[in-house]
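What you see is the complex with one protein chain gone and the rest in place.
And then chain A:
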Amino acid sequence: MSGADAGRGGAGGGRPGREAPTGAYAGRRRRRRGRGERSMVPDASFSSYYGKPVLNKPTWKALDIAGYLYLGGLAGASSLLAAGGELTGRPRLAAPAKLGAAGAISLSLAALVHDLGRPTRFLNMLRVFKPTSPMSVGSWILVGYAPLTMAAAATEVAVRYRLLGSTAAEVASRYRLLGSAATLGAAALGPAVATYTAVLLSDTAVPSWHEGYRQLPFVFAGSAAAAASGLALAAAPTSQAGPARRTALLGAALELGAFQLMRRRMGIAAEPFDQGRPRILLRASEALTVTGAALALLSGRLRDRRVALAAGAALLTGSAALRFGVFHAGVASAEDPRYTVVPQRERLAAQGS
């Protein structure tokens, strides 16, 4: 670092040193931490302005937004399990799924509002409906979805613990009907809640988010299914958790498969997934998801609650690690001009200009 910084606290962090190379070939040298990592594409030389990023990096806080993506997925897929449990007569699978959906979506809404530069203006999200803005579409989906999960969870709790006082059986059954309707409504919107977040990330200029837009919704869908199944496995008795075990396997397979495909199709923009913090997070996510799926299978055979608990914990953590890994990889790709300039240069070269 240069010792000449004037010491203003105003503008952010690391500045290039005095020896910042000028003009051509000033791209930052690549930090290759991966031991024996294969290179996805040959090193391409490129020009940049003192190694400065072309893009402004996302201002979103990782905990809020990656957390929001994760909790949205967990809630959306939980609503599906809740509805499935309700319809197939597995009340002890449906109950934790309903509560999980309501809790997760409440937390995710809180994270979303917390991340706003002006949280008091959250309602401005509902001024307009804009199909060109995934955040606007998402806000409206949540406005429909969140109350349904709350209603489903509230009736569940009310009926279960007889909070309605000395109600007659007829009143209780009416509430149960209302709860079922809310559960099914939430299940109808749940898949949208779980997958729209992929569009939210992809609809930006951030290379590692945008280039994978075809596969990312499937990655998030699989990850959501795995997380929700994890929660259900941990909370439901093994006798009723059969569907959760199978959904966990299917979800893990979809997540891992779609992610592999995405990385292969993204070209150079896949590199940030293999470097630094995203690499650690994504490797951990992979390991946890595979372990979780295997334990889920095992818990079905052994009928052991402890195995099911471990499976659930592994699946939930794996899904969270995936969202944080993808989030951080995107930020890293925006911070390095290489991922903006090189693909665009290649595109121009392909067009023959």
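Things to note:
In the analysis below, a contact is a pair of C-beta atoms (placed from the backbone, for glycine too) under 8 Å apart; a residue touches a chain by one contact, two chains touch by 3 or more; residues count from 1.
The working rule: contacts and distances are computed from a predicted model.
Within the choices "ATP-binding cassette domain-containing protein", "Multicomponent Na+:H+ antiporter subunit D", "Multiple sugar transport system permease protein" or "4Fe-4S dicluster domain-containing protein", the name that UniProt assigns to the complex's undisplayed chain is "4Fe-4S dicluster domain-containing protein".
Only one residue in the set A:A192, A:L261, A:A294 or A:L309 touches the chain that does not appear here, and it is A:A192. From the set A:L177, A:A287, A:L302 or A:L348, the residue in touch with the chain omitted from the display is A:L348, counting the whole complex. Residues 2, 4-6, 8-11, 15-20, 22-24, 46-50, 52-60, 76-77, 80-81, 84, 87-88, 115-118, 121-122, 124-125, 127-128, 130, 132-136, 139, 191-192, 194-196, 198-199, 202-206, 209-210, 213-215, 217-218, 220-222, 224-225, 229, 239, 242-247, 250-251, 254, 330, 334, 337, 340-341, 344-345, 347-348 of chain A touch the missing chain (whole complex, contact as defined above).
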